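One protein chain omitted, others in place.
Labels run A and B following the written order; every chain starts at residue 1.
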Amino acid sequence: MQREIDLRSGEKPIKVVIGMGTCGIAAGARPVMAAIKDELSRQKTENVTVTQSGCAGFCEQEPLVDVFRPGEKKVTYGKVNPEKARRIVADHIVGGRVVNEFVFAQE
Amino acid sequence: METIKTKSEPGAKRISLAGEKKMKLKELAEQLGWELKTPNVPVEAEVRTGYASDLLSDVLANSIEGDLWVTRQTHLNIVAIAVMRDLSGILLVNGAQPEPDTVEKAAEKMVPIFRTPLPTFEIVGRLYQLGIVGER
Partner (left out) sequence: MHILDVVQNSLAARATLVEVRIREDLQKDLLRIEVKDNGRGIPGELTRRVTDPFFTSRTTREVGLGLPLFKEAAERCRGHLEVESQEGQGTKIIAHFQLDHFDRAPLGDMGETLAVLITGNPEVDFLYEHEVDGQSYRLETREMREILGSVGLDDPSVLCFIRQDVQKGLKKIGAATFPKIMEVLK
C-alpha cells in the first residue's frame, strides 16, 4: 500500500545524489552507490530516492554525495567511501543527524 | 661519498658495492608503518633499490631483481610481475587493498605485499631518505 502511494505521488521525500562523472567513478563512486543502496535496504527505508549526477567540478573531493532532507539545507559529503556511506545512511538519512566530519559543503 | 652507477640490464644480478645502503623489508615496514597483507611470507629480504610505477608493462621492462615495487595496482597480475622479475616485495600506496586472490597467490609464491596510506611521492621520498635508491 505504501509503495503504491509512493508510486502515485512519484516523489519520495529524501533524495540522495551520487556524483557519477568520470572523476567520481575513478575515485570509487560505484562501490559507494552500492553501499548506500545496500544500507538503505538493511535499514528498511522506503522514502529515499537515490540518483546520480555528472561532474560537479570538485574532482579532488570525489566521491561526492548530496543529501536532501525535507526542511533541511542540502548537505554535500566529500571523499566518501563505502564505510562512510553506511554511516551517512544510518546517522543522517535515517537518524537525522548530519555527519559533520565527512561534510564538504552545506548550503 | 661517491655514488657509483652500475648500468644493468633488467633481469641481471646487481653487483653489491661497499657503502651501499640496504635494509630488510621487515625494518622498512616497521619504521614506515606499513601493514603486512601476507602474514606468513618471510620479510627478511634485503632491499637496496626500488621502482615506482603503475604501468605493469613498464615494470616488466625496467625493474631489476630485488626491487621493492611501489604501486597502487591491486590485481593478481602484480604477483605475476613480481615473480617474473624477482622483486623483493610490493608496496601498495594510497591505502589500496590487494584483491583476495592477489593475497592468496602472493602467499603461495612468497611475495610479500605491504600497504601504506601514504601516496607514492611521499613514501618514495621517505624510502630515499632511508637509503633506498632507484638507480639502475
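To be clear about the criterion, contacts are C-beta pairs under 8 Å (C-beta built on N, C-alpha and C of every residue); 3 or more make two chains touch, one makes a residue touch a chain.
From a predicted model like this one, the values you see are computed outputs, not experimental measurements.
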item: Residue among B:Leu28, B:Leu68 or B:Ile81 that touches the chain left out of view; value: B:Ile81
item: Chain B residues touching the omitted chain (full complex); value: 55-57, 60, 75-77, 79-81, 83-84, 105, 109
item: Missing-partner contacts on chain A, residue numbers; value: 20-23, 25-26, 30-31, 33-34, 37-38, 40-41, 50-52, 54-55
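In this section, only the chains that are shown with their structure count from here on.
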item: Separation of chain A from chain B, taking each centre as the mean of its C-alpha atoms, in whole Å; value: 39
